[in-house]
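One protein chain omitted, others in place.
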């Protein structure tokens, strides 16, 4: 059972609503003795933070994280690590209309259908604000897997994809789009700004790579590494698809074009001649980079009025007036990275539980 | 923790290898009082069974299921239901070469990397034969959700997609491809037969629909319905991607084109004017059909020799000689259906646990 | 997997150390729509609170609970409920000696053996202060099972047992010992005060009854009601034994004297003529009161020097100087009640998950 907990050995439980006093996460099962303080976590939260450019929501949150337990004299003790982030810029007044009518594409209707009522302020629990808690947990997960380096970026916004020929990893953190292709940045600026001004929104494709994952992580059959990654990514707000390696393109591969031939590696290991598999075979890591791609839908918050119903079931229209992301996938990048770190940390510990 | 167990309330645990004496599944948490006998399960196993046409592997298995516990006087008792299927057509002799060299794309190398050695006969535990156990469990899951009707089909093989204008649900069970478009069947026959003859293999795209799912199933944040479906599908052998609703196509939608507007329904309910979301919003079912699409890679078993290494790390080549599916995605259809049923049964019980 | 989480459907995760800034609990899986505010929780914390009489530790904590999430407009939303209690009276200076030497009977040595080091301030995570978080969670659990009434009391301190002939339920909350027999109170006052003055400590026996539990709760085989209760009670600090119904006395019963004969009840139900079983048969509630008894050892913190070793392995002696409970079992009463409520709430939801 999980509800709001993810992970098997390295586990985290998030809590908090968009407009409550705070949100947080309890990280449990973390190995003891790892150096940890707030400055190991804060940079990741800062990367995810809203209000940093005109291309994201104008809500401004300090997103300052505080460690409340599980660390003593600068090191993890092996007991639960409680992290808290206070909400500071909630404007509940923006959401009065949402209380009465359902925003199509949002969780308004389904939360009511499930729970009988809902905290309508800013989407309540269904707000992407919950992902701040995961990003904080993900920062700890990274410390559990120092052998692994995880990088995610935006590959496409709307119908404008980057050009991998110009891929520059160092560029990713130097623009508001997490774009590794500086020339594409200009095009996305126009695209996203135009959507923002017209009150429209755009989808995005986010790619993540993990390098340094040794062969052997992943727990068949029902905790396979690819299955865990898929589950993790699909818990992120606005995601609609996930693929590993060639993913959907593998449908048109043949056995020959899809092969990842092997040959002896430099130091007695193995060298793969391709990575169509995305670093996973049979649900277990191969030692190659683990790659996955995540599809984000355009946020459903748009200025154009959309047909909907009130909570009493009457026809009406709704348009979004609050502060929103014109392309929510952009801020998905730090969340995708965090989820990948969280899955890999969990799988590392899970592997050593069974295989020593 | 799960290893070989899936589900939270309605849980199943599979066991068995390709060339062991038998394989099976224990279904736990099934509600009591449900009429159940082998004839409720056998038809689904028969649909998945190999050796039924020249388009699938020529291994011939009776796949006869036997209920060993959990049923009394024709009804489930609420105690664990143990199902067993004996293996009858194992030809271990085919796999002698595999013992020594790794088949790229298979789990040979990764199982060795993880566990130190492996049962090499027919892929051992990593064989798609394990899916027979899930299909059996899935048949029971369907009985737990009689309100839901699940159908899956092949949408594309290699680069040949069906034409939805000719969609005929009744056709699906009348051809060896689970194809709902009779005119496409002929083209796939040629395509798959050609791949089979040349010892090549093909990828496939499988689509699944669940109708009758009421609004409210799905457990945010970490047991969201879409997350559970993604995890479930990605545990199936040879899957590389999964998407819900518009999935990756949502990347190029705008907020306007991606909207699923709502209006009052006939009987006081709601009527959606589109289903880009695939029947899930905020991780909870909307009451619309739940739709998902799964990408299967071409099986890695091909006649063309592929570079690889021996278990001692020396360069060699390997080509497949045993019986294999030229397009493993075809037989994935009953498995995709089973996993969807298993996820939905679990979510139904999970929902009533919390919400009554 | 659980580490710091307990429960299957109604789950809670505690965090926090004795001398950290705060401690807390996240309650997950709580049904939506239940009226809840801090005043539903605070009285239970107040009952457990230290420093209320000279018979308990003199540490003074306000133990004010704050709800940080999961409640909207006074009702539970079905999302995680985060509760926080700030620590206010930590005197870390008392614990300098403990940093260097292991207190026998405490978790000092074993935490070091397990985790490599420990937060030695006030026992860190192993402090009974953690139980405040459970008591808070237990208050919510009670609201999930309004049909059940739970009462616990101290039955024996050291070798002085109460006399059940004088049992008065109303007396329990009117003395510092949770004693239902007013005449025994005086004897315990002398006994505990004497132990306190001499720097010694005493064990205690705590009994708990739950009335109103309907027949049918409990999930064989590995989530039986008695097994869950035993697990729950044995997680409480200083507990060494647990029994259900007649418990260890059943060893000397015969089948005849141990029988709970049944006869038709007033309203078509059943009436039991005895309750040796403690309201549980086959791991499932019978509809009778569920009874259990918990043994608390004397706290290991005593003024008499005890042989021990330093963390460097050298022989030394240690005596306790900080503030401690002369009889920790007394303050165990609200914790035992809370754990019983938490188990029963979980089992109620678990039962309806499977059986509707």
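Read from first to last, the chains carry the letters A, B and C; within each, the first residue is number 1.
Heads up, the rule we're going with is that a contact is a pair of C-beta atoms (placed from the backbone, for glycine too) under 8 Å apart; a residue touches a chain by one contact, two chains touch by 3 or more.
In this text, all values refer to a predicted model and were calculated from it rather than measured experimentally.
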Left-out chain, listing which of the shown chains it touches: A, B, C
Touch with the omitted chain, as defined above, among A:35, A:315 or A:355: A:355
Residue in contact with the excluded chain [from C:85, C:195 or C:345]: C:195
Absent-chain interface as seen on chain A, which is shown: 1, 9, 29-32, 78-79, 220, 349-350, 352-356
Hidden partner interface residues of chain C, rising order: 1-6, 8-9, 14, 102, 104-107, 109-111, 113-116, 125-126, 130, 156, 158-159, 195, 200-205, 215-224, 226-235, 239-248, 250-256, 258-264, 268-270, 273, 276-278, 280-287, 295-302, 304, 306-309, 313-315, 329, 350-351, 354-355
Residues of chain B (touch criterion as defined above) contacting the omitted chain: 1, 3-5, 8-9, 11, 13-17, 20-24, 26, 28-29, 32-33, 68-70, 72, 75, 77-82, 84, 114-119, 124-125
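The working rule: only the chains that are shown with their structure count from here on.
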Copy pair chain A, chain C: interface residue numbering same or different (half cut): same
Chain closest to the middle, measuring from C-alpha centroids that were averaged per chain: A
Interchain centroid distance [CA atoms averaged], chain B/chain C, Å: 46
Distance from the mean Cα position of chain C to that of chain A, given in whole angstrom: 39
Touching two or more other chains - residues of chain B: 1, 9, 220, 350, 354-355
